[in-house]
Each structure stands twice: as C-alpha cells, then as structure tokens.
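Left out: one protein chain. Kept in place: all the others.
Chain naming follows the written order as A, B and C, and within any one chain the residues start at number 1.
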Amino acid sequence: MVTLKIDGQKVTVRKLSTILDAVRKLDIPIPTLCHHPELSPFGGCRLCLVEINGSPKPVASCTTFARNGMDVTTTSPRLEKLRKTTLELILSDHPKDCMVCERAGDCKLQELAYFYGIRENRFGGEQRVYEKKDNNPFIARDMEKCILCGQCVRICDEIQGVGAIDFAYRGLRTKICPPFENDLNCEFCGQCVAVCPTGALTGKMWDQKGRQNFKEVDTVCPYCGCGCNITLHIWRNEVRRVSSKEETLNEGWLCAKGRFGYGFIHSPDRLKKPLIRTAPKDISAFPIHQTNPPLPPFTKGGRGGIHPSSFSLHPLSSFKEVSWDEAFDYIANRLKQIKENYGPDAIGGLSSARCTSEENYLFQKFFRAVIGTNNIDHCARY
Amino acid sequence: MDKDILIKVCTGTGGVASGSKEVLETFKGTISSAGIAASFSERCSAQRVGCRGFCAQDVLVDVIINGEKTTYKHVKPDMVGKIFTEHILNGTPVAEWIVDKDYHTFHQKQTKVVLSHCGEIDPEDIHAYRAVDGYKAAKMALTSMSSQEIVNIVKNSNLRGRGGAGFPTGLKWELGLRIASDIKYVICNGDEGDPGAFMDRSVMEGDPHAVIEGMIICAKATESHHGYIYVRAEYPLAVKRLQMAIEQCYEAGFLGKNTFGSGFDFDLKIFQGAGAFVCGEATALMRSIEGKRGMPTPKLWRSAEKGLWDRPTVLNNVETFANIPRIILRGADWFMRLGTERSGGTKVISLSGKVKNTGLIEVPLGVTLREIVYEIGGGIEGGKSFKALQTGGPSGGCIPEELLDTEVDYESLALAGSIMGSGGMVVLDETSCMVNTAKFFLEFTQSESCGKCTPCRIGTKRMLEILERITTGRGKEGDLELLEELGHYIRATSLCGLGMTAPNPVLSTLRYFRDEYEQHIRNKKCPAAVCRDLITYSILEAVCTGCGACKRVCPADAIRGVRKKPHRINTELCVKCGTCFDACKFKAITKV
Amino acid sequence: MEEILQKILGEYRENEGNIISILQDIEKAFGFIPEETVTWFSKKLDIPASRFFGTATFYSQFHLKPRGKNIITVCRGTACHVKGSEKLLNRLFLELDIPPDEETSTDSKFTIEKVNCIGACGIAPVTILNKEVLGKMTLDNLMKEVKKIKARE
Partner (left out) sequence: MFGSGAMTNSIPEIENHDIIFVIGSNTTETHPIIGLKMKKAVRRGAELIVADPRKIDLVRFSSVWLQQRPGTDVALLNSIMHVIVKEDLIDKKFIMERTEGFASFKESLLAYTPEEGERITGVSREDIIKAAFLYGNAVRPGIYYTMGITQHTHGTENVYAIANLALMTGNLGRESTGVNPLRGQNNVQGATDMGCIPDFYLGYQKVTMPGIRQKFEKAWGIHLSDTPGLTATEMTRAALEGKIKALYIMGENPVLSDPDMNHTIQALKKLDFLVVQDIFPTETAELADVILPAACFAEKDGTFTNTARMVQRVRKAVEPPGDAKEDSLIIVELAKRFGVDMTYDIIEDVFREAGNLWPALAGINYRRIAKNGLQWPCPTHDHPGTPYLFKGAFPRGKATFTAVQFRPSDELPDHEYPFLLSTGRHLFHYHTGSMTRRVDPINRVSPCAYIEIHPEDAQTLNVREGDAVRVSSRRGTIEIMVLVSGRPAKGVVFIPFHYREAAANVLTNTALDPISKIPELKACAVRIERVETSPK
C-alpha cells in the first residue's frame, strides 16, 4: 500500500495505483478525456495534469504511479491555465456545431468547455476536413469531432479483442479509421460508441431522434443468457436508444444485438390483434422444399426453407381478427373439448425462454393446475 | 622500388556521393594494370576507409609512402593517373591538389576518441579493426571481469548518454543489472533523426565494430542476451556495414552462443527503422521494434524495468556505445580527465551550415563554441558575419554571438537556452532569418509529431500558424506573447521529449532575436531578406547595364526594359522567386 | 502475387519479424503497399488489418499509392535547408508537372520525395536520384540530371 497526500488530504491506495486512481478515490474532480479505468493508460489528452511538490513540471496523473510521501496538488492557477489552453487547442480543431450535434448535453468536451467558460478561442487555424462518410449500418463516424483520445481504439483492441480500427497517419493528420479508410466492418458491438467522449461516434439509429426529455428505463437485454443490463431511452412510448451503465454486471459492454437490435419492438410486423383461422391449413401451408425440386433462380440467401414472402406479408389471408373475448372463448372451448375427448395429456404446452419468470410460472401452473397435465416444456434443449 | 604504399580513400556517404567509389576503383585498376611490377603491387594497396569528417573537401585521399602521409582533396577519377605517376612512382606529390591549411587546423583542435578509427581503417574488415586492438576490451570484459566491475568502470568514467539527455550511462547500466529477468534487452539507438546531425551515421559507417563491441560489453554488464541495433532507413550504407560486421562477429565467435569462449550468449540483430523522427524517443523506438506505430508510451515504468516487450531494457545511442571499448581499455580515469568535471570524454559534433569547414568533428567536452566555429570551422563562409549557432537540432535552440564562449557540455548549453542534443551544430549567418529558421524547425517537429497528445499535435500546429502569419506579413501585436505562452505550455504538458522540446527553437530565438520578430510584425520587413512575402526586389538603375539577363530568366514576366537601358521590376507581377537576383552579374538587383 | 507474399511470410516466420518488416518487404516487392497484400497477411497472421494500415501510414517509408518510375529525393535537413534545398524542390515540382498535394507526376514517371536529413550535411544540399546520392546540388545541375532521365524515358 502507498500513502500520499492530495490537496492536503491523506489517502492510501494499492501499490501500482496511479495518482489519478488516488485522486478518484478521494472523489476530487479532475478533468480527463482519454482515461478509462478498464483500459491501458494512454496519457494523450494532458488534462489530468497535477503538480507534485518538488518536481518542476506538472505530470499527467493518469500515467504516474502514486508513491509514498508524494504531495500532490490537483488544482492551482497554473494548472487551470494549462488545462484551459489544452481545451482551447482541442476546440480550435473541433466543429462548433453543438446546436445540431447528437451528443450535445451528453458530451464531455462540451461540458469541460462550459466549466472552463471557453466562449471564444485564441487559436484559429487549420481544421481537419473529412468528407468521407462511413456506410456501415450501425455507427456514425464523424471524425472531425474526434479528439483522438484513443478510447475506441483501445476498447476495440483490449476489451473486444477485435482491432477493427487504429490510429493512422500522424501529426495533425492523425485519424482513427478502419484499414485503408474503408467502411467499418466489425462485430458492431458499439463499445466504441459507448466510450466516445464527443459526438464523433454515435449510433446511426438514434441520429436525430431527440436529445432531451427521454424517460430512461433500466431493464435486461432480451437476447442471450448473459443477462446484460440495459437502459431503454423512451420518447413518447417509443424506444429510441439503448445504452448500458458502467456499474452493471456487464460493465456497460453490450453486443450488436443488445445495443442496436431493439428495432423489432416497433416493427410494423408486430401482432396487434388476436387472430382466428378461417381457411383450412393446407391452403396457407408454405412451400417447403422437398428433394428434387424445380430450380427457380437462386435469390438472396438461399432456398429450401420457408419462402420469405409467404406469410408475414399476408398474415390476414387465412385468419380473421377477433376480439380478445372471442379468442379466449374459442380457445377455452376447443381445449375443454379435447380434454374431454382425449384426456388432459392430449394437450401440451410449450413455454418460452423469452418470457419472464413470472409468466413461465403462470404458464406451467396453468397447464398443471388448470389443464391437468405435466406436458409442459420449453426450448431449453435447442 | 622499395616502398610501402598505402592509399586510403574515404567512402562514407559524403565521399560516395562525391564519387569516391570510382576514385577507389581507378586507383585499384591502376595498381593492378600492366606495366607495374608484381612485387610492387603487393606492397601497394588502395583501401576504403570511413568518413574522416571533412566532407566539404571530399573525395579525400591519403597517400602514405613509408609512413609519410599526404592528403589530396577533391579527387576525381581523372586525377588518379597524375597522382599515381608523379607521386607514387616518382615521389613528387602533386602540390596543387594537396589539402591546404584548413584541413590541418580542422583536425588540430580535435581530440579523436570515438572517431579515431574513422578514416583510418577499412570498416568492412574485422581484421582491420582487430589490428587496432579491436575486441580486446570485449574479450577482457567477458572473460575476466564481473558485470559489476564493468558497471563500476563506466560509472567512474563519467560517461553520459550521447543521445541528448545526458543521463549517466553507468547508472543506467547498474539499474539494468539490478533488475532480474530471464529476458533482457540491449538496444543501440541509431535512429539519428535530427536534421543536421550525422555523427552516428559516420560512426556506424566508419567504425561499426566499435559499436558492436560496446554493445557486447553492455550485454555482459547488464546480463542481457539479446540486442538490437535500430538504424534509420535513410542510412542504407550504415545498415550494410553493420550487417557485415555482425556476420563477421558471428563467424569469429564474438556474437552468438558462448562468445569469446566465455560461456556468455549474446545475439544481436539489426532493426531498420521506417522513417519517423519520433522513433528516436526511447519508448517510441521500442514500440517500433515491436512492430507498432512509433507512438511514445507514458513512462509509468522506466525502460530498465519494463522496456521492449515489457522486459528490462538498456538503451544507449551509437556514440555512447562506441566510447565503451576505449573506456574499458584505457581506464575510467583517462576518459574522465578528457572532459569536464560533470561529464567525461569527448563529443562528436557535426558542423554544418554557413561555415567554411563543414564536417564531422570530435572535441573534448569543455571547449567553447567559439573555438568550434572559428578555429575548427574556419569562420563564416564568404566573409559574411556570424548570426547564431543552432545546436541540438529541432529540439535545441539558437545561441547568439555574445554567448559563443559557452563551453560545450550538457549544463552550459541548457543554461544558454539550447541543448547538447545529439551534437548537431548549424552555423547561421547574416543571411539567415531567425523567424524563418524557427519556422523551419517547427515545421519539422510538427510534421513528425506522432499525433498522440494534444499539446504537440495541435499546439505546435498553432505555433507554426502564428509563425507563418509573421513571416508573411500578417503578424499582429500579441503574437509573440501568444507564441511564448504556447511554447511554455507545450514544454510543460507534452507527453514525450519530442513535444516538450519542440518549442525550443522558437523560444530561444524569441529570447535572443526578439527584435527580428518585431521587425517582421511591425515593419513588415525581414532583415535577412529571406521571408519572401516581406521582401521587394528592385533594380538599381545606376548599376544596371541593361543586359537583359534578368528579363530572360524571370518566370513571371515581371521585368521590363529596353536593351542597354536600365530595366525595371513590376512589383505587382513579381513572384519573388529570386531568379533574377541570382542571374544578375552586376549586383544591380537588390532585395529589401 | 501469392507466391511473393508466401515468401515474405516464410521470412517473417523464420526471422521472428514483425509488421514493419513485412511492410518493408511488401514495399520492396511492389513499390507500395497494395490493400490486398495487407488483407492477405491479416488473415494469415490473425493480426487486424487496421494495425498494418496504422503502421504503414505512420512511417514515411511506406506508400499507399504506386510511385513513379524515377524517384528524386530532396533532403530537407537543416544544412540543406540553409543551403537552399527548398528552391530545388519547388523547381522540381514545377518542372515535372506534379499536381498540387501529390508527389507523383501524372504520367507516373517521376516521384518527388522529401527526406528528413540523410546525414550528408557536409555536402549540402543533397539530392538522391534513383538511389544515387548527389551532393552540393545546384539548380542547373539538377535540371541537367532531370533532362538526362527524361531523355532516357
């Protein structure tokens, strides 16, 4: 353990902790743009500078180990001046379109500019101009807004283990991009979007879908069994964005499905009314490819399964919409009839691993207690 | 004839560029050609040697007859015949081609330690090196000295890193020795990137074995078994010679398993850089060997603890390593006494710019800058007046006339606002504009910035933009203060050495030549008449003969005039290219 | 192409090389770094292509576009700068008809490069014409050399 003094307060941290770790432990606010506790130290933004008594130059607290007996100052007129200059420089090469930026209000750079009261910039000069747009379907990449904090590069490499992007070129032309500046082609986990401190990386799905007046609802991802915690951003009965908080089971990390796969909720295909069959089953039966079929031209993706156009496009052709009462009565009558004729074990229920535990409980109770059979299972086996 | 004749031809990069290969071939051809007795050619040989430093007079050729040396300058292949018949066969040197006084004064003031073999021995031949006590020190170190003993000698010698920062070498090695690890590395930094510096190149080309020997000794001292020499890609000849030297060493058993039969293993490889100045920075260099972008990494750990591939690593530059064998052989005391109290030994310096004798020199630490410029360098070219001495490359600064008595050592130069750096010195005269010079260096560091940290990536760019403003007549009040503020800011906040020192050329010129900046801003004038936008070309009617030479060469068609009558420059059309200025034989064109 | 790449891969494995040495070999074989070669190595070695690209764009030795048949390098070191290398450079761009912000002539015959000091400051200004180092270069001599090459073409 190492004990040091920060702004006059004593603090003890584990060996090989950085000064920033110690500062954070005391909950002293120090601005950072490139630091992330889960990622390797970077030391690029130079905002977290602190003074150490006896050392002539300020040091970056994120990349300096805390040592016994250190006397650290986190704020002084000199430090604040240096930080302000750093911010001015970053802003001198950053588009000033906060008005229409997706991240306004949720942007670390904007927040710091606000705290340091940077109204006008002493530095004009050349700004990067990147025109090329990235056509991947998930992640909008506006590299003019990139401040090269490198969190996306590190997260993609160190956490996701993919390395889809890296720094390229050097000097002022330094740019984070996929190889040969092609469109992003990766696992689309969106971890980079989650850590980006500015509006450089955003989800294309929530582009211009609102910045304010969201209701945030914490819930659990509906896909695989990991149980990632997600937060739904709701705007007028519509899920407009998904995010995940850092202090969750999944540490804020999600996969492409969890982060971007919520579009089905408001799909026009959703079933909205109870439906009762009107036509006999044979008519609506879809063409299943049998052996030795005639060969239509090979189209998108494959054949031999279910023809994509068969049902979802015309769900009503063999069914009629009914009221809930009608549907319930119909089901109850039919089930009662079958139970009477063949006994309860002629009825089976398949429950769902997609539904809540409560619903599963009710479903099996319904079958066991109401129908009177143990013929109840779900898809645990597939 | 009863003569021992040796002909030495300089084949450094400078020599080769001036045609030394052809000169050497011609000598060889002449010796072996018909008509000369076989017995004679046995005792007469022409050989290549490394750079002796005085590149301005290349191709330099030594003709040594029975130990008596005569040196010829500017030798061309067609001069070989005459030298051969008159001097070698008939014993009468060709007086008009012999080097003059300059050549000797250039060498007199020098103390050659690191460069002692350069220009003397064939760098491509391990036997030549062994003939001058080569690998004696390494053998001693490996077979009869303990690691700690070697470290102690190096510590006592007061040798400090010649790469620029001047960290005591012995201390570095001691740290490397003390940290236990199954794998450790020794790296030689041959990424001499400073524009205007070629010390390391000359050593690698002229005496590659000395570098390797120094590394072997370091490996033993720090108990490392793996070494890399990082050479920049721009030095193909150095790579070739080092490669040859390494192969010879493996053959001789000086590298590889059981070196010198001592049971100690040491493998050495060359790694060729790929063209990035920042790779001279230790952490960036190591990332580069790892195959990554050469972006400096934060120094959470010292290299001696976690360097290359996170293993303990000792990194020194070429010149530092080349000093080692001499220190081991001749003792720490001898070396220490050569220099000043705080730093032992000599420093190799590349002297260039507007000075008569440009080239590579080696001086004991402690000589004054004045001695270097006026005695070794022979003063300013073309009778112009001295303005400043730029030392330390893009990380250094400019030293004005009044500080020329500063001694060459790490501390004194720092006090004068510059740095020792790797040892490049460029002399600037009255025709050099200090603002332009500062801009030149900043342009360089800006384009070589790795782009990682804010101050270096954007800060230097903004400084450069201010300088561009000033040199094009758009400077405004407050610019200098802003430059200074940015300079100090970048110095305080940058991640690595490159960034921290990038403002030095600007800050030091601002300190000593502020008036020149102010002239640019207030009067929109460049006193040295360098900054294109601030100068006006005009023709002195009284001097102009109306020959029309200027009119013919003007690319902008800006000069008008009738033959034999004074011409005129239309300043509206003039693009200030200076072609007419160079073309006028009568000095009738002025630029103000 | 596959064969060349396979050979480079073999050397890489033998000498425990790294990305930079692979790129150096590709550059040597093709004169620039074609995208396909990077994709090929990325797949073979399980190293993300972004690493190759990041490295290739960091070092000035690597080029992403094919270069001209003749390469003229002008040293931009301090000594050469002081001795007027900028003039040489400007003249070359003009003479060889090279579009702004490019370094290769439209007919792909010439590429002009700047280099950060090749350490031959004693004979500044220095140019390298197709690997031949020429010292104490003047505008006239340079133009003569260029004409010679042009005549050969």
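Remarks
As a working rule, a residue touches a chain if its C-beta (ideal position, glycine included) is under 8 Å from a C-beta of that chain, and two chains touch if they have at least 3 such contacts.
As the structure is a prediction and not an experimental result, all values here were calculated from the model.
Displayed chains that the missing chain touches over the full complex: A (touch as defined at the top). For the chain left out of this panel, the touching residue among A:12, A:127 or A:356 is A:356.
When the missing chain is restored to the complex, the residue among A:164, A:177, A:192 or A:205 that touches it is A:205.
The criterion applied here is as follows: only the chains that are shown with their structure count from here on.
Averaging C-alpha coordinates per chain places the centre of chain A 43 Å away from that of chain C. Averaged Cα coordinates give chain A a centre that lies 54 Å from the centre of chain B. Chain centres here are Cα averages; for chain B and chain C they lie 22 Å apart. With touch defined as above, residues shared between interfaces to two or more other chains in chain A number as follows: 166-167, 169-170. Shared contact sites, meaning residues of chain B that touch two or more other chains, fall at 276, 293, 295, 448, 450.
The touching residues of chain A, counted against chain B in their complex, run 18, 41-46, 49, 57-58, 60, 62-65, 82, 85-86, 89-90, 92-93, 122-126, 147-148, 150, 166-167, 169-174. Those residues of chain A that touch chain C in the complex are listed here as 157, 162-170, 177-180.
Interface of chain C with chain B (complex): residues 17-21, 23-24, 51, 54-55, 58-62, 76-82, 87, 115-124, 126, 133-135.
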